[in-house]
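A single protein chain has been omitted; all remaining protein chains appear in their positions.
Labels run A, B and C following the written order; every chain starts at residue 1.
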């Protein structure tokens, strides 16, 4: 039954990001899906387009002190501080499971300097089971006074270069929305060789505890995610998709298949589901199902016919 | 009774923005409170810190075609397109009522070019009843390819200059949040002579109608406001308040007195209430009351003791 | 023009059909001030999502300070409202807008399509009170199907106006559209047509009235954030190339003022 279903040519949900082939456009957003294994009992991972794991740095990181999260109106702030096991333990402990999946595992990477991005890439480059690399450029560039790599076209391009030159797998650059003109950054990383861009990472925000007159997060500021940010994400995806010719992956507040389809209509080739995983761990699979239903009901030849079809007078 | 109450020295909620004296820190945000008269039967305007009216341009503007608004998760998008009666009719038709108010009326202005801002300012400069001017710099600079004035420190400074030189009333510059570094813009307008900054204006967003595969707004993109944006607004107010020494007015998703107090703790001298007016037209007066209660309960000498008192380790 | 915010208690909940619900609300100030064609804004949730209030025509008022709204479940707001219960309180704001301009010296032809019938009960009641004789007045009510029309029939019969019903599928009343009814019934010269319903219906009525030289007052819809002139979000194209604002210049307009497609 399973096999028959997968061979069934309808609905055709396949999309490509560079040479990366996805059976459907639904990915899980980095930092919201652990290392995928945590969800193995809760949904059928093989029904997803692919999984993106928690951001990995060269050295293990403890992350920020608590509290790291706080709820806001239709959203949440997080300041996890990029806690992760580091690239070596990641390769040892997490890759074997990811390699066994029938869907691509994309590794999200981060760093404090161009060199760190490069080094992490080198270690991952030869590892079987790494289907693609997603580069988180929202991190501060320690050598440049802490301005985020993603806030500057040249720095964003430099990181992209460094990663691209050191691996053969497709490279997706994940853009920060905390910029004046995101399409400029997108164009810069496209020129630097990116195979795709994903957006948006979280908006920088803050919450205050009035009783204590202190920030709710130990880190003072954090990243805003969830339904609250969807309108901003959709706008940026629309703008970037019109600017670049590489595939765009839409992220931000996606909660159900309608949300995902809106991103595709706006110009996204694929989508990532983030915060919604916390509220319903099955949601990514449900979104993939819902997209399939839509393609069938609307009698579309494939989901690709929907990409960027937004009608604007 | 009324008089006794207003003479009662407690709670002391007075704040100043340059030479503008407010009896309490609660203002109404431009574009969400009409020309104030619309609310006269719904609340006691004299209990507010002041009112800020709909943005005024040199010529009357029809604004954008419908639909102009759409609800989003904990927020709304608007693309009113700056519909307004133009500065001359404003002076003729709206000022007489505003002049009669016992609280300051602040006029929000906008333009397509530095010259237009200047011209609007000149016409307003001599008018009795204009307590201050708030300069909306989120508008596109038509002569510079449509980049928003507020996205560039030099352009923001140029507009500030032009307004400041042509009037004697305090000038508040209203900042756009759609930038990489809002504190840089704040610093630029401070240097250019602004008496205060207000932030944030709306975040640029978009919504899509999946059935029609068209944008929900005729204008395609619009401005996101409401509780959804509060974390971003609070963060920016905090950052700007640490950077500049002129007063900061906090705006964004303020829905009740606790929200307003959080902005003050973050560094705001005053606040503006926007979208919340649509849900409860009495809300600004209730917020002013709530702030008074808080100052009493916490036995603060004045609300000014709360400004920027956020404890950060 | 006085407007009130009231915490109105739901005194009666009627599910007229699967999708159509009628709520009776104790809202004394609003009931006392309301005119036919005006509307209220109702908050459907105490949480921040959905955020905005929703507009509903005043379906009827009573002398004991009650108002009714009649609504169809369409999306999240109306879905939540459909879960309201008798005894609960709802924040209601109104009466809003500019209602029908009742011409007591002229024959009336009231036309309601679908949920557009909502304000017409209030209008018919008021007209029948103001005029000594309503025997030459019409009420034409059209809906998609029986369940939309039948539950309201009796309420409209009480006035002694000439009451006609139609459904698109012929399951109740005549088969066809109200626009066909009006063409067949031909309201007398000098009649004023008061209409509310889908845009296409209003458009056709406008053409009919122009041809026949009848005055045509239409109640139209738009999205709304504030309902009271503060946001300027509720514009629709006007005949002069500009816009009018549904919430405070309408919702009732003379059909000639508007730009029809």
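Note that in this section a contact is a pair of C-beta atoms (placed from the backbone, for glycine too) under 8 Å apart; a residue touches a chain by one contact, two chains touch by 3 or more.
Every value quoted in this text rests on a predicted model; they were computed, and no experiment measured them.
One chain is not depicted; across the entire complex it touches A, B, C.
Here the missing chain is touched by one residue of A:25, A:153 or A:227, and it is A:227.
For the options B:22, B:56 or B:74, the residue in contact with the chain missing from this view is B:74. Taking the complete complex into account, residues 45, 47-50, 76, 80 of chain C touch the chain not shown.
Considering the complete assembly, chain A touches the hidden chain via residues 31-34, 38-39, 41-42, 54, 62-63, 65-71, 73-76, 78, 80, 83, 226-227, 255, 275, 277-282. Counting over the whole complex, chain B has residues 73-74, 227 touching the chain that is not drawn.
By definition in this document, only the chains that are shown with their structure count from here on.
Among the chains, the centre nearest to the mean of all shown protein C-alpha atoms is found for B. Counting C-beta pairs in contact across A-C and across B-C gives the higher total for B-C. As a whole-number value, the distance joining the C-alpha centres of chain B and chain C reads 36 Å.
Taking each chain's centre as the average of its CA atoms, chain A and chain C sit 48 Å apart. Across the assembly, chain A contributes 73-74, 227 as residues in contact with two or more other chains.
Of all residues in chain C, those touching 2 or more other chains are 48-49, listed in ascending order.
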